[in-house]
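Each chain you see keeps its place in the complex, though not every chain is here.
As written, the chain order gives the labels A and B, with residue 1 at the start of each chain.
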Amino acid sequence: MTAGAPRAAVPEGSLKSYRKELWFEIPGRRAFINITPDVTTCLGQSGVREGLVLVNAMHITASVFINDDEPGLRRDFEQFLESLAPHAPTTRWQHNLTGEDNGDAHVKRQLFGREVVVAVTDGALDFGPWEQIFYGEFDGGRRKRVLVKIIGE
Amino acid sequence: MTAGAPRAAVPEGSLKSYRKELWFEIPGRRAFINITPDVTTCLGQSGVREGLVLVNAMHITASVFINDDEPGLRRDFEQFLESLAPHAPTTRWQHNLTGEDNGDAHVKRQLFGREVVVAVTDGALDFGPWEQIFYGEFDGGRRKRVLVKIIGE
């Protein structure tokens, strides 16, 4: 390459990757937190215009999912999960024989999922009209993390 | 670059991206529609040979999932979801205090998921013998969308 030519080490079309951890400390046992603004900030920082965003709980008693940001719905989700996989009596769950009391939280997380994958188009989250990303905490009271990983160009 | 040389702006190995919306208007409240042919057509149009396909509902009362295309199974899915999260009485769901009657549809969608990610290998959906992609509508009677986003090379 001749001296003075533009650097071609990152050619047009090469892959960019971006990583950030979002931290949470939920006071109670359970909550649903809208993290769409945080993920949007990450996407802006990444510089990715076309690609995919992975957002996943890094703990196995929490979920990341997409639904509507409506308070009644959040209560419906809470009551539905508690009716299917109740916290008490804690002896219901064999996992709690380890000394934990969060057997129900592992099951709730399975039902609502670990992760979402979202398309990036023209530098924005490619969302329908009501899609919002939520962190679902099922065993709070301590610091826990969500991973945002963005791949694209 | 000398005149007449082939354009190298998109080098071999660079990232391609493709986006398409699939539209549905389901007459009744609920249905499962096999959208594998539509996604296969998108993949052909994309020119991607190696990569990932994301297929997601853009609405929060619908699912995209992968299972077998068998009519009895679709009835099993319908009855199973209705037994866990019944539509009526609509007063069961606090979300319906907003004036909506689709609280159940938000919960059904959570159980069956928002999206699938499928591998692309040699330009084809890399599927096992019975895998088929379904759109699951839980609150029909209006126009709704699925996003197909393909990333690869």
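To be clear about the criterion, a contact is a pair of C-beta atoms (placed from the backbone, for glycine too) under 8 Å apart; a residue touches a chain by one contact, two chains touch by 3 or more.
Bear in mind that the values here come from a model prediction, so they are computed numbers and not experimental data.
Chemist: With 2 identical chains placed here, what is the total number of copies in the full complex of this structure file?
Modeler: Per the structure file, the complete homomer consists of 3 copies.
FYI, only the chains that are shown with their structure count from here on.
Chemist: Mind checking the centre-to-centre distance between subunit A and subunit B? Centres are C-alpha means, answer in whole Å.
Modeler: The answer is 19 Å.
Chemist: Which part of subunit B faces subunit A closely enough to touch in the complex?
Modeler: Its residues touching subunit A are 9-11, 13-15, 17, 19, 52, 54, 56-60, 84-85, 93-98, 103, 106-107, 109-111, 113-115, 117, 145, 147, 149, 151.
Chemist: Once bound in the complex, which stretches of subunit A touch subunit B?
Modeler: The touching residues are 11-15, 50-52, 65-68, 70, 72-73, 75-77, 80, 84, 111-113, 116-119, 121, 126-131, 151-153.
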